[in-house]
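One structure coming up, written as structure tokens, with questions to follow.
Rather than the whole complex, this shows some of its chains in their spots.
Labels run A, B and C following the written order; every chain starts at residue 1.
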Amino acid sequence: MSTKLRAAIVGSTGYGGVELIRLLLTHPNVAITSVISSSSAGAPIADGFPHLNQIMTDTLDAVDVELIRGKADVVFLATPHGVAAELAPKFLDAGMKVIDISGDFRLTSGEVYEKWYKHKPADPAYVEKAVYGLCEVFGEEVRGAEFISNPGCFPTATLLGLAPLAAKGWIDLKSIIVDAKSGVSGAGRGLSLSSHFSEINENFLAYKVNKHQHTPEIEQVLGRLAGEEVVMTFTTHLVPMTRGILSTIYVNLNATRSEDEIRELYRSYYEGRRFVRIREQGKYPATKEVTGSNYCDIGMSLDPRTGRLTVISVIDNVVKGAAGQAVQNLNLLMGWDEATGLAFTPVYP
Amino acid sequence: MSTKLRAAIVGSTGYGGVELIRLLLTHPNVAITSVISSSSAGAPIADGFPHLNQIMTDTLDAVDVELIRGKADVVFLATPHGVAAELAPKFLDAGMKVIDISGDFRLTSGEVYEKWYKHKPADPAYVEKAVYGLCEVFGEEVRGAEFISNPGCFPTATLLGLAPLAAKGWIDLKSIIVDAKSGVSGAGRGLSLSSHFSEINENFLAYKVNKHQHTPEIEQVLGRLAGEEVVMTFTTHLVPMTRGILSTIYVNLNATRSEDEIRELYRSYYEGRRFVRIREQGKYPATKEVTGSNYCDIGMSLDPRTGRLTVISVIDNVVKGAAGQAVQNLNLLMGWDEATGLAFTPVYP
Amino acid sequence: MSTKLRAAIVGSTGYGGVELIRLLLTHPNVAITSVISSSSAGAPIADGFPHLNQIMTDTLDAVDVELIRGKADVVFLATPHGVAAELAPKFLDAGMKVIDISGDFRLTSGEVYEKWYKHKPADPAYVEKAVYGLCEVFGEEVRGAEFISNPGCFPTATLLGLAPLAAKGWIDLKSIIVDAKSGVSGAGRGLSLSSHFSEINENFLAYKVNKHQHTPEIEQVLGRLAGEEVVMTFTTHLVPMTRGILSTIYVNLNATRSEDEIRELYRSYYEGRRFVRIREQGKYPATKEVTGSNYCDIGMSLDPRTGRLTVISVIDNVVKGAAGQAVQNLNLLMGWDEATGLAFTPVYP
């Protein structure tokens, strides 16, 4: 194409923002025209991120809607929650396309948002405009949208692992248990004892048990797919590695099915969708098999002893769980092939 | 005491055996008089384990029942399964006390053993003699026993996390789901691609889904405690760390109880047992909090939304999950305080 | 371009081979037409490497020179040493271009090869034909060559860190000490206790002290650049991480120079070479800053107290230290821009 779409990234000094930079730098249709950081405005981005030396020489811009509007057509918000709630309406009102990676516009109910996020919810008028960008499930709604709310990392892995069953109505919706595990980059770049190397290395732990803010997001989408309310059990764990999420999902079927039948359902549900890969019987995906890529790999096992189905779903939390899916959403929104700029192989080993 | 109990360790060049050496070297009532390895007999043990330089100068003995019987009063079997099935009867017949760390004598049914271990089961006459050494649950049976079958690592973490509820009959036995995670040392010292550093580092994966040989062991003990057959869902995962197991256990209660009531049940069930520690409300144990020690730490959360209970139980798989519990069993069997030689603090960080 | 260069990869099931696949799959001018493995011929490559599922559906070919000659124009040898010595002459004689990643054709002296590799050296007639492909130093010789011997991982990091000084004659050649550290993937995919997770995780160690086979390779090239024989001290260490090499290089200058003067020398020596990046004063590169990329980043410090210069040089051992530089060599050899297919950003974090 002759002219590239101009993209701005707010929150360029977090892990989601810096991964957006990595992905967009080799995107054939996009030019990054502004990288923005409230905390480090004025400094060259490569100062804080030496891996960008001689690759990106830009200086960080301040969060200035007018300025950014003049430089870019689309803005990615890779900010902590609370911040996007403030910024997204301004960029939308200025006529820009907005892709928000935060959790601020994912929950349709402000009340639910406030309960789980312990934060004032965003303006409902804008919440209503946001299209939930789980590409393989709601891709049709994304095409031509102006405002995308990018799914959370745990919801992406979990929902892709459950969507076919929920949509088809094959499961007992009261039986859902999700045991999720994440690498530490999911906690972001902000300092805390729970991301301190010596505390987390050679350690494994559960956190926010029954309290994680991604719970209502998963429930809302499952409910939408199933056509009735869903309440589930959700536990998150921290793995001593940087990237990767694995969700182990337990469900009871509501009728007798064979594992083959279920696998076939998944294959047909995701037909033509490059980034979801279903494993053969007896094979389960490992997080390393998707590292650095936009893939979501899924395996499953139906236990004849219990009649319970176990689904294993993995993603790279920084790619498919954040920046990669955001780019995939941009592709869909612009009418491009969804894999544009994302068609690379996982980094292995 | 004037004379020490003489102990032999078969399988001294595996992780379980070498940890037994570490623990017994500072045990006040025990002297290690023979370290045995079928593969390296004749070599000084410190050749393969330089951390033992100048600490243990012994040469490895061959597996020679007569020889060992002459040198020791008790023998620990830290061998692969299949091997203990052969050796334990010989040592018992020679009049020695035997503590078997392998899985060969844990399952009462040879048929079940063969199904899950894909191995010929041990002689049932000896299986019957074995006392299952889950110290905090069956400690009374261990006192004065001659032959201990030491529990598996996953069963130890899981059963200590479920025993009070199963024994009290407070749970729906059909609802049990155990999502277990282990450090890589659980796979032993034998070489395999699934323990190869570059494959496992920065990786997280599920394995043996619905097929792990510890499943029937957990079910058998739960069934014994509950007084009826138990069938459960069990998934094991590999964590990129060396030591530690965390079991996340999901159960439905069969009557309305408060979380406090349940916590109180655990506290009273484990009263006086030094190595089980129950966390306060809202606190969940991390594997690092027990590293290098014989503790099993347990936290729990009852979700009012689903009525489901989540129990988190952690151990060091090499200590409480193998060598440490074996020493604890020796202590009980000999009538010593169960913490003799084990009363040290976890290594942190 | 209308037709792509057809490439074959021998040793596709090692880490070097599988990384070549990753890089060449997105190379605009190359098509992989044969992936070859002596051990797994006949199996789909994705069976052993699930990260390639639905990306590469090829079945592994056997090592059959005729067959490969019919399918490809260039062959990459990512084989253990000893094997390339046998194969390279055959492919060359069949008229193919050969890029050898092994150490078999790097040393000009068969005697030296035999001393350090403990192996029979390759046919000297072919050793003579091989161009040593350290791209930023000998790029001119690579252009138009038929047979490239790709540098070793430690030599790449070390030589790029020393080449400007050696070529310029600014250092005391007797003073060179190289203290090198590598991630574990450098040891390959073959099983050994020294790559066993539980042995290497949370561990740091030196190996092959004064005995590493990359020593004469570094000395040979430094000698060639300096115009006189070089003998140096070289120590290799294993870091508990998968990818990355860092060389800390100590040299005495043979005349008084300022640090700025030396940094300027490096900048001008590498002018126009995209993949070498020189850090500012007081900044030193970390291996993570080049992970997954073809960069070699270099920092330096001249200590006024001792007059000694310390140079820090980092690469990703699997990319710039193996597969990436092999692709860079292909680019130079074919007369393409050296960054073709390699112009991506390091994966961070």
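Convention: a residue touches a chain if its C-beta (ideal position, glycine included) is under 8 Å from a C-beta of that chain, and two chains touch if they have at least 3 such contacts.
On a predicted model such as this, the values are computed, not experimentally measured, just so you know.
Identical protein chains form the entire complex, numbering 4 copies in the structure file, with 3 of these shown.
By definition in this document, only the chains that are shown with their structure count from here on.
When each chain is reduced to the mean of its CA atoms, the one lying nearest the mean of all protein CA atoms is A. Set against the Cα centre of subunit C, the chain with the most distant centre is B. Between the two copies, subunit A and subunit B, the C-alpha superposition involves a rotation of 180 degrees in steps of 5. Remark: subunit A and subunit C have CA centroids separated by 36 Å (rounded to whole angstrom). Rounded to whole angstrom units, the spacing between the C-alpha centres of subunit A and subunit B is 39. Across the assembly, subunit A contributes residues 201-202, 242-243, 285-286, 288, 291, 349 that each touch 2 or more other chains. Subunit B meets subunit C in the complex at residues 15, 183-185, 187, 189, 191-193, 195-198, 200-202, 240-242.
Looking at the complex, you find that subunit C touches subunit A at residues 15, 18-19, 21-22, 25-26, 49-55, 185, 201-202, 242-243, 274, 277, 279, 283, 285-286, 288-293, 297, 343-349.
The touching residues of subunit B, counted against subunit A in their complex, run 177, 179, 181, 183, 198-199, 201-207, 209-210, 231-233, 235, 237, 239-244, 246, 248, 250, 284-288, 291, 299, 301, 303, 305-306, 308, 310, 312, 314, 349.
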